[in-house]
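First the structure, which I've put down as structure tokens, then a few questions once you've had a look.
Incomplete set of chains, arranged as in the complex.
Labels run A and B following the written order; every chain starts at residue 1.
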Amino acid sequence: MSQAQTKPYLTLEEAIKIADAAQAKSTAEGWNMVIAILDDGGHLVSLRKMDGVQTGSIDVALGKAKTSVFFKRPSKAFEDMMKADGGGRISTLPNVVAIEGGLPIFKDGVLVGAIGISGATSAQDGLVAAAALEAMD
Amino acid sequence: MSQAQTKPYLTLEEAIKIADAAQAKSTAEGWNMVIAILDDGGHLVSLRKMDGVQTGSIDVALGKAKTSVFFKRPSKAFEDMMKADGGGRISTLPNVVAIEGGLPIFKDGVLVGAIGISGATSAQDGLVAAAALEAMD
């Protein structure tokens, strides 16, 4: 009897739990955010835009999440690289938004997707992303 | 004293109520769907992709919703036009997905956004979209 190789994936139920946590943290802090959650192919599983958030934050949140799923790391990692070397080099990387607020999502050590947050300062975006992923624990 | 010209808009709370209704209808029927809700500028307010839906349905749902918000009518209207006249003409219209499953959302007779559903047959997609909008009543 053959045994297929399998990988875990992010369910909608999990994505909604993460998005709920992100929205609760944002509301508690008085921030309005776009909350984007992608699967391991970089495709949307869940998105919410809270009232009054600037339209530009939709693509920024999507871009941060895509950065994290395409490169398996926080989007802040590229922001830090830029600060170290002036940044030009990194700005030519396809599919990178080099701003804090994107985090990869792992299950059992395997990448299953990413979250991207935009709407406040990038440090605040990062706080909400981190708080949201605690819902996965 | 000046008087601004105003128009209504779609809140996240309303969008989530609509998405919940779409998801409930889909679950009741045993269908898995992508549920996309856009504002009156064609920008995302809410998206959910139920487990196992084909990746292609994300852009189909977005395209149907964009069709409805850009042209203030059900995406099925273009499907019907195509059947009536052979269809070539309609296939050259920019931003049109001429398949049932997109519906405009009105408040007090003013367009505030649209819903797009994809994942099952287009007739089933249309049923879910219609059921979802009953949550606005």
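The rule is simple: contacts are C-beta pairs under 8 Å (C-beta built on N, C-alpha and C of every residue); 3 or more make two chains touch, one makes a residue touch a chain.
Computed from a predicted model, the values in this text were never measured in an experiment.
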{"item": "Identical protein chains across the whole complex (2 displayed)", "value": "4"}
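Quick note on the criterion: only the chains that are shown with their structure count from here on.
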{"item": "Between chain A and its twin chain B, rotation from the CA superposition, multiple of 5 degrees", "value": "180"}
{"item": "Inter-centroid spacing, chain B versus chain A (mean Cα positions, whole Å)", "value": "25"}
{"item": "In the complex, chain B residues that touch chain A", "value": "11-12, 16, 39, 41, 43-51, 55, 58"}
